[in-house]
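As you look at this complex, bear in mind that one protein chain is not there, while each of the others sits in place.
Take a look at chain A:
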Amino acid sequence: MSLLSLKNVTRRFGSLSALSNISMEVPQGELRAVIGPNGAGKTTLFNLISGFFPPSEGELLFDGQSVKGVPPEKLVHRGMIRTFQITEIFLDLSVYENLEIAVETAHGLNLRPWLSPARRRQVRAHIDELMQTLHLEDLAYRMAGELAHGDQRVVEIAIALAREPRLLLLDEPTAGMGDEETDRMTDLIRHLHQERGITMLFIEHDMSIIFNVADRITVLDNGHLLAEGTPAEISANADVQAAYLGAAR
């Protein structure tokens, strides 16, 4: 069964149809990229899936249940979490403290004014494990605000991972990154997908990443679903080529 499925989803803003009649299925464990020229509706699709606003028409299912109209803070508890195009982390806290708050939240400890030593160790172990997975150990005691942009994005992904999401939504994970940082992020995404089997959906502009790591690609154009398929199928698709060349011209 699909983890995420959209059935004939339309989203209108006034008279503008930002998304028209989109249907897509993301199976468990898949790494799916969403691409499209500017204004194609990628961000609208993302905001819609992550609960910022409901579809005007159509059905949105997560794990077989309708999540139409469920706000983002509730979706988190069902296992869907997103990152933002503009990195949202705690800039004035250290990397360790960023992960600490994420892990404590994931374990549902926020109301506790006191932790037993055993629980403290458990939290600490989870933080250490996250820092190891994402290679953040050396940055643990640095203020998040002092980090390079690429490292901040990794911290944001670490925060999201603390909740052990079933579906991770990444909004342009490599936006504004240099080549080296982009490579690192690509490796990280591939690692999370392959080693941890996390289902991921991401918007991306950088074609090299998409064709490198994505299992399948969904192409949007002007609010419509233009094509869907494996990287090989998409790169051979005449409609997609036309849309991109058209957009370039």
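Operating definition for what follows: a residue touches a chain if its C-beta (ideal position, glycine included) is under 8 Å from a C-beta of that chain, and two chains touch if they have at least 3 such contacts; residues count from 1.
Convention: contacts and distances are computed from a predicted model.
The chain not displayed here is annotated in its UniProt record as "Putative ABC transporter permease", chosen from "NADH-quinone oxidoreductase subunit I", "PTS system galactitol-specific IIB component", "Putative ABC transporter permease" or "Lipid II isoglutaminyl synthase (glutamine-hydrolyzing) subunit GatD".
Considering A:Arg82, A:His126, A:Arg153 or A:Arg216, the position touching the chain not shown turns out to be A:Arg82 (whole complex). Contact with the chain that does not appear here is found for just one residue of A:Arg112, A:His149 or A:Arg196, A:Arg112. Listed for chain A, the residues touching the missing chain in the whole complex are 72-74, 76-77, 81-82, 88-94, 96-97, 100-102, 104-106, 109-115, 140-143, 159, 163.
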